[in-house]
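So that we are looking at the same thing, I have put the structure below in structure tokens.
Part of the complex only, each chain left as placed.
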Amino acid sequence: METDRYQRGLDIMNEITVTDNKEIGTHSDIIAAFKDIAPDLESYIVEFAFGDIYSREGTTPQQKTIATIASLVALGTEPQLELHINVGITIGLTPKEIVGTVVHLIPYTGFPKVLNALKIVKKVFAQRNVEVTNQEMQPQQ
Amino acid sequence: METDRYQRGLDIMNEITVTDNKEIGTHSDIIAAFKDIAPDLESYIVEFAFGDIYSREGTTPQQKTIATIASLVALGTEPQLELHINVGITIGLTPKEIVGTVVHLIPYTGFPKVLNALKIVKKVFAQRNVEVTNQEMQPQQ
Amino acid sequence: METDRYQRGLDIMNEITVTDNKEIGTHSDIIAAFKDIAPDLESYIVEFAFGDIYSREGTTPQQKTIATIASLVALGTEPQLELHINVGITIGLTPKEIVGTVVHLIPYTGFPKVLNALKIVKKVFAQRNVEVTNQEMQPQQ
């Protein structure tokens, strides 16, 4: 039933995108911003993207978010990358897993896409007060 | 030392790309194919891509391969996608995790890239004798 | 209700993609091909892509198909381009409108994407027995 898809999607969406920091954008903000020109976007984002796709079983939220981040690095769409790196922190990816996912893509997407993505990672780490030391981020020990 | 990078890269590369099925291409085949026109490719693939990047700590082989597959779906480069879906099976991603990674990208890359990738998934599942039933691949139960 | 979305999507999908020529692929073939590994694709394609998106009012089927074709030329995803050029013929776009849409994109996507798309147009015109003369396809008269 539609109601189920909407409620299921809304629950997941709020759980993974809402933070204490009101300055960080959420999917709800996007939906609100386009309510006048595209009122049906809400249904597509909440019911389809979250209610259908994000609620699929078989992959963990961490695996889903790694896949999302990797595809957004390749696409180069920065506002969405910012949003989903925030999701990564919320669902418990460590700083090393987030940076590791992005740096791992150098051989596939090349340096330019990765460097532009790392700028977004730094921005989100600052937004979320994620503090890391050069020492702990060493990739080989 | 260079020797370390080469050996470390070669070990990882062989571990994750070599299978019992000799008809399935490996990174060694690629290196051999271009040995005449680009003899230094071996160093870049073995030492850089595997010795440096794949041997980074902080993400698991499963996480690395999910990131790789997701970026290749977005790029649409099919020969490499075939290779890395093979890697996914070798390192222990389940069929549901592989299909789940690709299907999860519909909202980000759109249907065309995902459908073309799923054709490759089917091909690799056949190569590797991975048999799945409609029942077990249901995403919601 | 879900049943409505499914039925509405299926009706539109069959109306615009099914032809008399059984050798021409349809969305139903795609759904069938992936029923084992991704049984939920049917819902996403029928209910979301067709039931939600294709059934939006405010643009005509001709306008929707022009937008679809143009985006697929830019993406370079050829199997889907073949499918939607077929849709274009089915819903009544003239040969001049189909070729005109593709050629119009030269300044935006460049020649390579357009030339590769025109090969698909030729293939589909042959599949559908669309015969055109050099004379009638002149863009300026």
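Letters A, B and C mark the chains in the order given here, with residues in each chain numbered from 1 onward.
The criterion applied here is as follows: a residue touches a chain if its C-beta (ideal position, glycine included) is under 8 Å from a C-beta of that chain, and two chains touch if they have at least 3 such contacts.
Please read all numbers here as calculations on a predicted model, not as lab measurements.
The full homomeric assembly consists of 6 copies of the same chain, 3 of which are present in the displayed coordinates.
Assume only the chains that are shown with their structure count from here on.
Computed centre separation for the pair subunit A/subunit C is 31 angstrom, with centres defined by C-alpha atoms. Subunit A and subunit B, compared by their mean Cα positions, are separated by 23 Å. Subunit C has residues 40, 44 in contact with two or more other chains. Note for the complex: subunit C touches subunit B at residues 30, 33-41, 44-45, 49, 72, 75-77, 79-80.
The part of subunit C that touches subunit A in the complex is made up of residues 1-2, 5, 40, 43-44, 48, 52-53, 56. Residue ranges of subunit A in contact with subunit B, taken from their complex: 48-49, 53-59, 62-64, 66-75, 80, 94, 96-97, 99-101, 103-109, 137, 139-141.
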